[in-house]
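Here the complex is missing a single protein chain, while all its other protein chains stay put.
Let's turn to chain A:
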Amino acid sequence: MSAQTFVRLTGITKNFGGVHALKGVDLDISASEVVALVGHNGAGKSVLVQILSGVFPPSSGEIRVMGEPVSFHSPNDARHHGIETIYQTLALADNLDAPSNFFLGRELRTRFGFLDKRRMAEAAGKALADLNPSFTDIERPVRQMSGGQRQAVAIARAIHFDVRVLIMDEPTAALGPHETAQVSTLIRRLREQGIGILLVSHDVRSVIDLADRIVVLKAGEIVGTMTAAETDEDSVVDMIIRGRRREPADGSAP
């Protein structure tokens, strides 16, 4: 693999008071690569996601983007470096319409400094139509939209702005089978476009078919990394539970 490493995390730790949520995590994400980060609830997945997306800084360790050390003071810093995050909660302001959410935190302005509502509505409308041609009437509060439409708003805004690495936190947890299939198709398409994708989930089944590489997090540490070709669902589940690779000679019954 000669793909360019977009993001490299080295020795990332995070302490909340006396709780060691992350105990030195190393993780790379490269171009055109889908990395699945799996583990139990409480393993530290969401802490790692929030560090990588700039919500809070690590206690120690280094983040490099395109080889350069960076420090994120806010989600906008991470986004400036091409790291976009789609949260399980979607992080939409329910009272605002789709264009307002699409451009939230990076609004377009007219030359007089006012919101350029028309340009934002056009750009958001086009991006959403690319994702879902039947998605019309985007200028209503997203509260009134379906789960799939809301997810489309969150996805469209994440991939619109020169994204290098896309973090998807439990991307299909709240979706029906049809919408899940759409998201899977989208992930493959983004991968072909050269984007690095980090899929974060507690549910191995939902990500194993999409991933090139599977990273298992347990109690704040990475206990194993496997390529999709050399593993299967059972092995990964086993590693999530036991924190180590299953020994073929291990005779104990499951």
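We adopt the following convention: contacts are C-beta pairs under 8 Å (C-beta built on N, C-alpha and C of every residue); 3 or more make two chains touch, one makes a residue touch a chain; residues count from 1.
The rule is short, and it goes like this: contacts and distances are computed from a predicted model.
Visitor: If you had to name the missing chain as UniProt does, which of "Thiazole synthase", "histidine kinase", "Sarcosine oxidase subunit delta" or "ABC transporter permease" would it be?
Guide: "ABC transporter permease"
Visitor: Decide which residue listed in A:67, A:113, A:133 or A:177 touches the omitted chain of the complex.
Guide: Once the missing chain is taken into account, the touching residue is A:113.
Visitor: Which listed residue, A:48, A:65, A:92 or A:226, touches the chain dropped from view?
Guide: A:92
Visitor: Considering the whole complex, which of A:74, A:185 or A:227 touches the chain not shown?
Guide: For the chain that is not drawn, the touching residue is A:74.
Visitor: Provide the residue numbers of chain A that touch the chain removed from this figure.
Guide: Residues 53, 55, 74-76, 79, 85, 87, 89-97, 100-101, 104-107, 109, 113-115, 117-118, 121, 139-141 of chain A touch the chain that is not shown.
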